[in-house]
Structure formats: structure tokens, C-alpha cells
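The complex appears here without one of its protein chains, the remainder shown in place.
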Amino acid sequence: MKHYTTLSDIENLEELIQEALQLKKENTASAAGKSKTLGMLFFNPSLRTRLSTEKAAKLLGMEVLVMNADKDGWALEFEDGAVMDSNKAEHIKEAAAVLSQYCDVIAVRAFPALEDKETDESEIVLNSFKKYASVPVINLESATGHPLQALTDAITISELKTSKRPKVVLTWAPHPKALPQSVPNSFVEVMRKMEVELVIANPEGYDLNPKITGDTPVIHNQEEALKNADFVYVKNWSSYEQYGKVLKTDREWTLTNEKLKPSNNAKVMHCLPVRRNVVIADEVLDGENSVVIRQAGNRTFAAQAVLKRILEN
Amino acid sequence: MKHYTTLSDIENLEELIQEALQLKKENTASAAGKSKTLGMLFFNPSLRTRLSTEKAAKLLGMEVLVMNADKDGWALEFEDGAVMDSNKAEHIKEAAAVLSQYCDVIAVRAFPALEDKETDESEIVLNSFKKYASVPVINLESATGHPLQALTDAITISELKTSKRPKVVLTWAPHPKALPQSVPNSFVEVMRKMEVELVIANPEGYDLNPKITGDTPVIHNQEEALKNADFVYVKNWSSYEQYGKVLKTDREWTLTNEKLKPSNNAKVMHCLPVRRNVVIADEVLDGENSVVIRQAGNRTFAAQAVLKRILEN
Partner (left out) sequence: MKHYTTLSDIENLEELIQEALQLKKENTASAAGKSKTLGMLFFNPSLRTRLSTEKAAKLLGMEVLVMNADKDGWALEFEDGAVMDSNKAEHIKEAAAVLSQYCDVIAVRAFPALEDKETDESEIVLNSFKKYASVPVINLESATGHPLQALTDAITISELKTSKRPKVVLTWAPHPKALPQSVPNSFVEVMRKMEVELVIANPEGYDLNPKITGDTPVIHNQEEALKNADFVYVKNWSSYEQYGKVLKTDREWTLTNEKLKPSNNAKVMHCLPVRRNVVIADEVLDGENSVVIRQAGNRTFAAQAVLKRILEN
């Protein structure tokens, strides 16, 4: 593995999942990353991703340098040929090249503005780092994808599945703010690489990018979709069709125990943080079906497996 | 020791003090915390506590993850059953459970709002972490207590006392801002576990919580209290009686050399930071009686002793 910026960087998903589960079982420090430095660059806030990736790197013996570009006001210029006479103090060309000298791996988080589809899909921040850095780049959630979360999700389903080809339902849920499509995008991508029956449930107007969903069934009726589900992945996203808009905030799609009844006693997943009683009801999160804490715990091993592969390269 | 959130978590104070003094004498790194992670979560700023606890953890071979909840705007919901449709993005139930998977020990700082006594005394942040975390919790100063500081203070007095039962005076001093009662509360608690003659001196209106002071003499005359003192602990706090109010800002109670004359050449203590010439005069801080720097140095060994006990558990 050279970079890990999209799911297509994974050569063999099943092998990577098994490696992560092995690392989880061992749960010990190693020296694979001795004298190596991971630089983590945040253009947006992060808690789980930061802590789990930092922990994973340290378990591998790596040093970690954290840069909060969002807070330190380190405004980068990304445009080629720009005359930099206003508020941007450094060009990505220098920034990426310099960081490549202090770091052996660079991990970057940069959210979408959700204002213009084309701009967000160009993935300017992530792709510029890939272009100008001379070391491997890891995506800590970009404008349109969150492959570390998706790998965690795949690990969690592998760990918990009780049938050869479980039914996995990704269901939209309400949220007061406009959220990116990066988590559902990457979840759909990773599920389409696994032996599962994937179904997407969302209200009309919330269909994800058809280039990503492909021939995955998209159902606008949550009740119907949840029937016989083995896993229910709950997540809000803003509209892709009316790009970045919030079209629906009522609680019709909030996940409750009642809605889980027709499922196959489904495991309930969410990437966290989750707004209780808006996205998922207390009774579900506090009940036997929720695996969200285990899922968050697996973040460490997903990051550790990816870092290990990159270091081995 | 399971948690260290109040002084009552200490099973044997004298033993713990001796352990800290032994660690100070050795002053070397060990591997007691190898492959273990301390997560430090700050809802309020911290300098001394952060640095000394981080240093203590690293001396034990632990990895340290620091989260600035105050700056990162990571607003937590603490209310049971809340419908999270406004500004709180994560519930303490998930936050504490997830952090417990990344960290082997969680340390939390959360100051009081000083607006409502009952709210502050409920210690909602600290107690919620104890309730929902599955790993030990350390108090880095909560609404009503600062047990790591108090242990430091006990270590410093043990180290410097020249008589079997020294007279220790806790005296209030002026300050322009309303400060919590956490430091004096914990100091009184720890002194009441030691073989000392404890006297509290404060202006009328500034008596501390009587449940904490118990039968400790409280004198409203600073001059009288300081007579024959072996240790003078200076500290400002806002009123407990007129909760959170600043009733007096003149310099009548500022500690000066003149005031120390009737003492037994007392050692002067303060938890720092100290406002010079408001709380304590330059002449005292720059003179022979001050032990505030040594006291701050002992913070490392107090934290190290506590972490070691928790790791051994």
C-alpha cells in the first residue's frame, strides 16, 4: 500500500481486515515504526480519528506530530500560479514538500464546504498533498470519503457476522445540521467489496452519488428496507441531489426499537458522535443491539493495519 | 487505588507520600506504564497540572493523549434522555465509553461555573466520567476539589516539617477575580488526615463549606491565626456563603513579611499561579520563607505516585 486516500488503495480487503483483527487480538506495541514520524494535519476538528490514529501510530513505535491547521490559522494557497499578496502565507507546494522532510507519513483531514459539488469532488486538499508530498498520504476524512472509518466498519461487520452473506442496511437519519456524504460514500464503497447484501434506505432527495452506489438497491421506505437486516448502519447526510441542503428534520426516520422489530435482531452501527433521540433513540443505544462502542474501538486497529502496511511498503 | 477523584480514594496517605518522595529521590524513568495510555481531557485551561501530569505519565513509560475540550468546542451532553437537536454533538455516555477504549486511564479537568452551589456540588462532569468510563478516572481539578494539588501539598509539608505536629495555617488572600474553592477544600481535607494543627483564617463571609472544615478552627483575624505558624498556605477563594461572590478586594489580607513575624519563621506555600503584591508580596515570594517553587516541583511526583498506584491495581 503506497497511500491510503480512497478504498481503491486497498489491494486485498479481506487480508487487511484479518490483519487488523490479529492486531486487535495481540493488542501490544511493536517496533515496526521505530524512528518513523507520522504527521497529522487537521483542517477541521477531530476527536476519535485523532486519538485512534495517534494511538495506532504509537503502538507501532512511531513519533506523532499533530498540526491543527484549522486553529493555527495556517492558511494554504492551492491555486497554481497564484500571486500570494493577501491572506495565504504558504503554498501547498512548499508545505507538502517541507512536511515530507519532517514526516515519513502525512495524514490529512479536510472537510467539504458543501457549497459547490464540483469543488468538493475535486478533493483539492487531499489530492494536492498526494501530488506534492514525497511520502505516503493517509485520508483522515476528506470532502467525499472517510476510508479509515469504512475499514473500521468492515472489520466490525466481519467480526460480528453470523451468516456468510449478511444483509446490511445503510439508513439515513435526521440531524439538525448539514453533514458531508463522506462516511456513507465510503461505507457503500467498502460494502460493495464484501460478501454482503447491501441495501440503502433514505428519503427522496437524499440519494447518494449514483457513481458510488451503482446498482445497490436504494429504497425510500425505511420500514421495508429494515426487514431481515443483520446490520443497520445509521447515518445522516445532507442532500447530494440538492447539494449540501437539509431537506428534512422531522423524526420520522429516527431509529427506534420498534423499527428494529422486523429485522433479524440487527446489530446497530454508527460512526459517532451520535445525537441521541434525534439520529438514534436512547433505547437502541443503551440496548443489546448497539455495537457503536465496539465499532469506535476498532478505529485503532484499522489505523494500525493501514500504517503497518504503509510502513512495510 | 481504583480512581483518584477525591482524597477519600487514598487508602493510606502516609504510604502514598513516602512513595512520592521515593520517586522524587530516584527521579528516573520506569516501564510501569509501558503500552498504557493516559488520556487527559481539559474542559478548562491548565499549565502546571497538564505539564506535571504529562511528565509523570511519561516517566512511567505511558503514552499521553491530550484533548482540549474547551478549545475544540467539543460540547458534551450530560443530561439523561436529552433530545440532542441543538449544540451538543455527543453524549457523555458515548464519549466516556469510547475514550475508555483508547485510554487506560482518563484524567479530567472541569471547573465550577460558580453560579449555583447545588449544580457545582453535583460534580456532573467528573461523576459522569466515573459512571460511564470503564477505566480509572483522575481528577485534574473539579468543581469542588483538587486532590492532586492537595497530595502535592501534603508531600511538601512532610518533606519540610521540623516538628512532629506542625501548626499549619490556611489563610485567604485577596484576588480580583472569583476563584473556585476546590484548592482550599482539598487542602483542608488532606490536612485533616495528617498529624498537624490546622487553623483556617479568612474574612467574615468567606467561611468554607462546614461539611469539609468540620471542627477545624476558623478565625476571622489573620494576625492571630499566624502566631507560631510553621506553614502558611495562602490562597484566594470566592465566597461559599454568598456563593461565588467576591466580597473584598482590598489588600488588608495580602501576605507580607511583617505579618510573618509572629510566626515560627513559617514556610509560605501557594499552589500557583500567584498574583504578586495582591495575594503575596514580592518580599515574601523572593525571600527565604517561600517554598512555592519546590511545591510546584512536587506536582510531578504526586501525579507519578497516583498513576503508579492506579497502574498497579
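When the chains are written out, they are named A and B in that same order, and each has its own residue count from 1.
Basically, a residue touches a chain if its C-beta (ideal position, glycine included) is under 8 Å from a C-beta of that chain, and two chains touch if they have at least 3 such contacts.
The structure presented is a predicted model; accordingly, all values stated were derived computationally and were not measured.
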{"item": "Contact with the hidden chain (one of B:Ser8, B:Thr28 or B:Asn313)", "value": "B:Thr28"}
{"item": "Which of B:Ala75, B:Leu247 or B:Leu272 contacts the chain that the document leaves out", "value": "B:Leu272"}
{"item": "Residue in contact with the excluded chain [from B:Asp9, B:Glu54, B:Glu189 or B:Asp230]", "value": "B:Glu54"}
{"item": "Contacts of subunit B with the absent chain, listed as residue ranges", "value": "28-29, 45, 47-48, 51-52, 54-55, 58-59, 71, 176, 272-278, 282, 285-286, 292-293, 296-297, 300"}
{"item": "Subunit A residues touching the omitted chain (full complex)", "value": "34-35, 37, 39, 63, 65, 67, 71-74, 77, 81-86, 88-91, 93-95, 97-99, 101-102"}
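Here is the rule we go by: only the chains that are shown with their structure count from here on.
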{"item": "Geometric centre distance via CA averages, subunit B-subunit A, whole Å", "value": "40"}
